[in-house]
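The complex appears here without one of its protein chains, the remainder shown in place.
Lettered A and B in written order, each chain numbered from 1.
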Amino acid sequence: MKPGSSSSHPVDITKDPKEIPGSQIPYEKFLDCIHCGLCTAACPTYLETGNENDSPRGRIYLMRAVVDQRVELSDAVRGHLDLCLDCRSCETACPSGVQYGRLIEPFRVDIQKMDARQGKSSQQDWFHRWILYRLFPYPSRIRMTLVPARVMQTLRIDKLMNALKLTSLLPDKLKRMNDLLPRLKPAEPDLPEVLPAQGTQRARVAFFTGCVSEAMYSHVNRATVRVLQANGCEVVIPKTQACCGAIHYHSGADQAALEFALKNLAAFELDDIDAIIVNVAGCGAMLKDYGHIAEEIEGVSAEHKEQLKQLASKFKDVSEFLFELGPIAPQGEIPHSATYHDACHLVHAQKVQNQPRKLLELIPGLNLIPLNESTICCGAAGSYNLTQPEMADQLGKRKLKNILDTGAQIVISGNVGCTLQIDSKLRQSHQPLWVAHPMELLDLSYRGQKPAF
Amino acid sequence: MSPLSSGSQEEFVPASQTELSRFMTENAAVDHRQLFPVGGRTSLAVCCPASQTGIQLCTSQLNRVVDYPIRDLTITVEAGMRIDELIKIVSAEGQRLPLDVPQSNRATIGGVIATNINGPKRFSYGTIRDYVIGISAIDGMGNLFKSGGRVVKNVAGYDLGKMLVGSLGTLAVISQVSLNLRPKPQSMSMVWFQFDSCQTIDQALEAVVTSGTRPIAVEYCNAKAASQIAAEARLELPADHHTLCVCYEGPENEVRWQTDKIASEWNQFSPLHVQTVENEEATRLYDAFTEYQTSSDDPVTIKAILLPSQMMKFIETATQLNIAVQAHAADGIVFGHLPDSASSLDDVQQIFNQLKTTIDPKTGYLNIYQCESDWSDSLPLFCSPPAGWDLMKQFKNALDPEHLLNSQRFNELVEI
Partner (left out) sequence: MVDDTSQTINLSAPVLEKLEAGSRPFSLLIQKLTGIVGKTGILYNADELLVYECDGYIVDKSAPDIVVFPTTTEQVSATVKICNEFNVPFLARGAGTSLSGGCLPIGGGVMIVLTRMKQILELNLRDRYAIVEPGMVNLHLTNALKGTGYHYAPDPSSQGSCTIGGNIATNSGGPHTLKYGVTTNHVLGLEAVLPDGTIIELGGPTAEVPGYDLHGVYVGNEGTFGICTKAIVRLTRDPEAHRTMLAVFQTIGDATRAISEIIAEGIIPSALEMMDHGIIQAVEEAFHFGFPLDAGAVLLIEVDGLEVAMDAEVSKILELCNKNNVREIQRADTPEERMLIWKSRKQAFGAIGRLSPSYCTQDGVVPRTRLPEILEFIEQTSAKYGLRIVNVFHAGDGNVHPILLFDERDQGQIQLVLEASEEILEKCLELGGSVTGEHGIGVEKINFMSRIFNETDLATMEKVRNIFNPRQICSRDKVLPPHGSGNATKVTQTHPARRAPH
């Protein structure tokens, strides 16, 4: 008997497999789980609720039971699956090599599709239609949308609105988005297509700019490029690159995601670059998964599958790449205490954990204080913040507490989503900490400048 | 002083565990006489007041080694095995039971378990509960039962050995024990410190918590006890003040490094005197500490079990009451020998009452450890009921339903 199954599966052969979410997932992937439970305490949602249904082992059990038709996809079951952050902390903890992401993601896509067929698609609501699909993939549009916010912030009208509780008049989700908005820096001029290496050229890399990050954190992109240059990399930035497609894929729009992937395939010349550098963990995880995803999406040609697999293998997180290249030690002192938060999509999805720390240790004067539960999700998790506000808040508070316990002045995060979340939690509790990307600190140190915050 | 003066107690000396079991079964069925398991008779005055009538079950013939697979570092012996005998056997193989037993030439392993005897090393090595891996015993009805086994790691079934630890012969007669052994260390040294006050001692003890050294034992004694201990060890050691004596074991370089280190760590507390004692002398001093808890012929010896952080308050009062105090200081275990001036039960009661004011009843206990046999009928062993006392009574009823095993004593453990 397998964990989670009764004697045989599936029970009801008359049921159309299309009506059973997850039925296309290779069954061996469920079998990899030996039900040992070593993953439970690594799971943020389980840590909060203590309910096995909200644990990785429980979710695998539930998904499998749905496939085996031992349970219906009831609202309760769905609720437990929806609560999953897809942070993949469970994968890191699992001794048995369970690929949890390759279970929950296709499973969710199936659910979304079923919903669409039944006309109750989340893709139909205004939030998904307008904000997630029309806005997010396009940095220029986000930037445009942010103009009023920027103006408001500059004129302090936002503060006034907050003070007058006018923001409470906004729809809930928009309000949450507003709460998340960081203190925006002025947008930087566009990056050129090619930037030369400093000193002897050691590598030629392409740079993936990302949509949200280019819109809100263009200064981080600039810093990243400068750090790459300082390490002897020539950097090319193809203009035709597109959004990674993660948001679309995760909300069930797999065809849209595929289109983005193919656009990127066309945009990057794989032959004459050593790597494609990504500085947003969330995008990096998606991009590195192009190969797997191509396998799961219907109607992908064999040729495209192969090409996407190759493309996927070229993506490198910036810390990962620099560490492998052998970083040139920066000289400028940064006399502050800092703590490093492990973005899920770096540590769990990409197994990038030591590299950024090793790079940061090179910065003279920077005192790195270990963060308790550094690998537990901060609650940002893509659009999770908007779809599961309660859990997102609980996890945000948990992260905040751990951060404040360190007494550090700077929080370092390698992912835009985390940065937004942590920054917003810090602002809400009136804490003056700076949330920085590792590349920002390295850049300052290379340039001999001190942070101002 | 003979503990067996007044009551009438016969003796039964079984030659084997089955014989003992048969005897007890018969007793439960027919005679219903009170039974008093006795080993080396080192603790009888408290455990088994002489005023009581019944039969002593003497384990002196149950003294065989049942199994000693040397390289497995375990040994199985009958419960009447004398501690010095046991030490000799395992010592020949470079091994030991890392437990300090006073009067080891009389005490038996069964008795050590029943009275939960231990000494200075408990700080690092724990107590007998940590070394019993299997046990056989005979309950009040004569049932010979066992639990555990002969391997060091084993979780099959309930751990009945634990209930016999500290049971004072009131639950069952321990008949056979399997023990976990340890290799003998290469060398041992002690450092004798004198400090000016209880407050300084407290600070030094607090510093042990984060010391760079790993002491085997941390012993305290007040001036009165210190001079007796030094004399017993035949060593010239200053004893006018409060003494802390720290013990280290292991390879010589490691021990030396630690004795130096503790001296420098404690320098900030301005010790009045620091002296390292090594080799033969260290062994003598160590033995003196081990023996001292039972060695005195004072009328009453008390034992207090306290949180280490609350111990010095108690000791200060005890010292003022002219009690000779020794403590396994890092564990909060205090022994006090009452002065000869405490010559009546009233005096004793008064001293108790004063001492009790320094103890938080939720986290501290004051017990009688040894006393004049004439008084043992009038003094409860435990001055307050321990946690789980109600359950203990149920254990008594379950294993000795007819209350045949040292039962008067059990009833009197808390109240007289």
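Here is the rule we use: a contact is a pair of C-beta atoms (placed from the backbone, for glycine too) under 8 Å apart; a residue touches a chain by one contact, two chains touch by 3 or more.
Not measured: the values here are computed from a predicted model.
> Among B:64, B:106, B:182 or B:356, exactly one should touch the missing chain; which is it?
B:182
> Which one, A:37, A:199 or A:365, makes contact with the chain that was left out?
Final answer for the missing-chain contact: A:37.
> Need a quick check: the contact residues on chain B for the chain that isn't drawn.
These residues of chain B touch the chain that is not shown: 69, 71-74, 94, 116, 122, 126-127, 129-130, 139, 143-147, 149-167, 171, 182-186, 206, 209-210, 212-214, 250-251, 253-254, 257-258, 305-309, 328, 331-333, 363-365, 367, 381-382, 386-392, 394-395, 398-399, 413.
> Spell out the interface residues on chain A facing the chain that's missing from view.
Contacting residues on chain A, toward the hidden partner: 1-3, 31-32, 34-42, 46, 50-53, 55, 57-58, 61-62, 65, 70-72, 74, 76-77, 80, 93, 95-97, 370, 372.
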